[in-house]
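Right, I'll just put the structure down here and ask away after.
A single protein chain has been removed from this complex, and every other one stays in its place.
Labels run A and B following the written order; every chain starts at residue 1.
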Amino acid sequence: MRTVLPPTGPLRSGRLIAAVTVGVIGLALALSGCTATSGSSGSTTLVLYNAQHEQTTAALVAAFTKQTGIQVKIDNDDEDVLTAKIEQEGTRSPADVFFTENSNWLQQLADRGMLSKVDSTTLANVPAQDSAKDDDWVAVSARVSALVYNTRDLTAAEMPTSVLQLADPRWKGKIEIAPAETDFWPIVSSVDHTYGDAKTLAWLKGLKANAGANGVVPDNETLTADVNSGSAKIALINHYYFDRLRAETGASSIHSALSYFAAGDAGYLKTYSGAAILKSSTHQAAAQKLVAFLTSKAGQETLAKSDSFEYPLAAGVAANSADTPLRDLHPSTTFTPAEFGTGEDAKRLLQEAQLL
Amino acid sequence: MSTIEISSASKHFGPTPVLDGVNLSVAEGSMTAILGSSGSGKTTLLRIIAGFEHLDAGSLSIDGIIMDDTNTVVHAQHRGIGYVPQDGALFPHLSAAGNVGFGLPRHDRSRALDYLEMVGLGGFADRRPHELSGGQQQRVALARALAVRPRVVLLDEPFSSLDASLRLSVRRDVARILSETGTTSIVVTHDQDEALSMADQVAVLSGGRVLALSTPRGLYTSPPNEAAAAHLGEINVLQARLENDIAHSVLGELALTAEAASGSGVVMVRAEQVRLHDHSVPASVAARVVQFDFYGHDALVHLALETEPDVAIVARVDGGSAARAGDATWLTVEGSAVVLAE
Partner (left out) sequence: MTVVRSAVRTRPNRALTIIAGAIAIVLLLPLVSLVLDAQQAGWAEFSTVLFRARSLTLLVNTVVLVITVAPLAAILGTAAAWFTEKTQLPLRRVWTVVLVLPIAMPDFVVAYAWHSIAPTAQPLAASILVMTMSTYPLVYLPVAASLRRMNPATEESARSLGLGSFAIFWRVVLPVVRTAILSGSLLVVLILISEYGAFEILRFQTFTTEVFTEFKFNPSGAGALSFPLVVLGLLVLGAETFVSGAAATATTSIRRASRMPLGRKAIGVTSGLVVLVLVAVAVPIGTLIYWLSSSQHTTLPAQATLLQATGATVGYCAAGAALAVVLALPISYLSARQSNLFARLIERSTYVTLALPGVVIALSLAFFAVNFAYGIYETSTLLIIAYALLSFPLALSCMRTSMLQVPAVLPDVGRSLGRSASFVFARVTLPLVLPGIIAGFCLVFLTSTTELTATLVLAPLGVETLTTQFWAFQSETAYGAAAPYGLVVIAIAMIPGALLALWFDRLGQRS
């Protein structure tokens, strides 16, 4: 055994680097720890995980803060990523409220027992069948599925009357689809409930063949923009994407129009955006207030007046004047959020058709 | 008193022994040359003395203080040893003065200029290393090592990267400065001229062992073994029958430097001891010139004996010699032969 005096040479510079590294990281962590604790003092601040379109949520939250004085911080991301984030965060999630575009994500968290029950007064603001049957989440707004077509190449008379016709070879190379967009899943689910697995699968395969390699796109915004520019001729979207494009680009640059299927068709759906309160939230009361506001008359009016173009659900609140009045539309009455659930059927079929 | 004392020093890198029981003493104010080919362990020995490497066994002391043994290791920075590496290894981001002043306390930086002056580079203080010639870089490196007034200066192949004409003058300057400052020094080299001309003592290192340790003259005239002898110029190694102070060999009867035990043995005759004659002279041996290597001031002649064509003899002759390949010639040996240990 040798009792080496403080080692020399490269040993020492190595140890020095080691020490400097540890020191710098330690200091950084200490500093960030300070900033982390100093940030969250004072009155209640809610954290809203938002997957809804940012402009809609921003307008709603501004109105809520004005009314209640409760501050809200918004974390924007896609609903699937936010769901993954909430599941990773578990009981320590900073999120108080989760606002999604589609209800299945909320239902998935509800099935895992991660949501608080929504106050009954809040649930009473909107039609009962629109929200979760176990009171886990409340519906906030609705939209209706529609075809968008390029008006330079197609006319309203040429539009299919049933969603099944979109698999017809007539649309080969003309249609684009966005199977990874959650908005498409209720339609798959509804077709499955109406026609069964075999027929739905055949229909999906037809759609896939019609879309081809270049016609599978990531989202509804792309579908709408592509149809308007003419690089696609027809696509299946929710009505408000068309309204938004028109609001963004101005009516003069619009070369497309909406068309609806025949009344009650399996592809003619009213689907819901919803909100829920996380069970892990330490601000349950304030969170209930925010969700209540979203469905209140004030909240619903804000929604209707915003550039969201989704349909408010509260009784007596008129929709945006740019939208076709809901009473003139005739979506399927048999397909409900309960039937959609977590969208498992749709996912399974899309996987089988190799669209996902 | 001995400044540096190394005994039974051993060092391995993995399973490979690099130094194997090295013993060496260096007297104060003297210069020792460690002569060896690449892979002999000479640079490792130097790095151990400097404190960059540590011994596996044995000990190293300087001025009687243990620097490295199986119990203690003293830091390189506390040993007071100046180190002049190959190519100088100047810090590329510092000026000449910055390099020389590196080891000096802040208030004493002006001393850097004195040392630059001493190595004859007074006007080059602000030059960056890449603006200096190879010889200038080497002299700055020496000034840098001397500036901290070390007990010992180690020089690792300090002149190998200089061209021949520069090498001589820089070598002379360095030797002068070291002797003027009375600095104890060790120079590692593979160049026999460098070792013989500069050093007070020469250690021949091969395979991690010291083959010979002596004064340059002693080593040259009476090397203890063939390997050590071969490091110091061209030699002829001959089988011989020894009888008192005479060796009977293919080159005839040769006088020995010292009396040897009778019987068969091996003797060495340096190339420069072999004389060529254009006709038979008394006690000469007939030979034929196989090859003639001309160097200007002298020439190396490779010869085959007429009687023993398998024995190759090499002779160093004056550059003016008229001998050419194929010529017949007669050889004699001047001076004495050395008996080598087998």
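In this text, contacts are C-beta pairs under 8 Å (C-beta built on N, C-alpha and C of every residue); 3 or more make two chains touch, one makes a residue touch a chain.
Given the structure is predicted, the values throughout are model-derived calculations rather than measurements.
Q: Please pick, from A:S43, A:Q88, A:S120 or A:S321, the residue that touches the omitted chain in the full complex.
A: A:Q88
Q: Out of B:G29, B:G80, B:G218 or B:G233, which residue would touch the omitted chain in the full complex?
A: Per the contact definition at the top, the residue touching the missing chain is B:G80.
Q: For the full complex, which residue in B:V148, B:I177, B:V274 or B:V289 touches the chain that was left out?
A: Checking each option in B:V148, B:I177, B:V274 or B:V289, the one touching the absent chain turns out to be B:V148.
Q: May I ask you to list the residues on subunit A that touch the chain which is not drawn?
A: So the residues of subunit A touching the unseen chain are 8-22, 24-25, 28-29, 32-33, 35-37, 39, 47, 53-55, 58-59, 73-78, 80-81, 83-85, 87-90, 92-94, 180, 182, 213-214, 216-219, 221, 224-226, 229, 231, 244-245, 247-250, 306-307, 347, 351, 354, 356.
Q: Please identify, in ascending order, the residues of subunit B that touch the omitted chain?
A: Per the touch rule, subunit B residues meeting the hidden chain are 13-14, 18, 38-39, 43-44, 47, 50-53, 75-83, 85-86, 89, 91-93, 102-103, 130, 144-145, 147-148, 154.
The criterion applied here is as follows: only the chains that are shown with their structure count from here on.
Q: Can you compute the centre-to-centre distance for subunit A and subunit B, using the mean CA position of each chain? Integer Å is fine.
A: About 83 Å, centre to centre.
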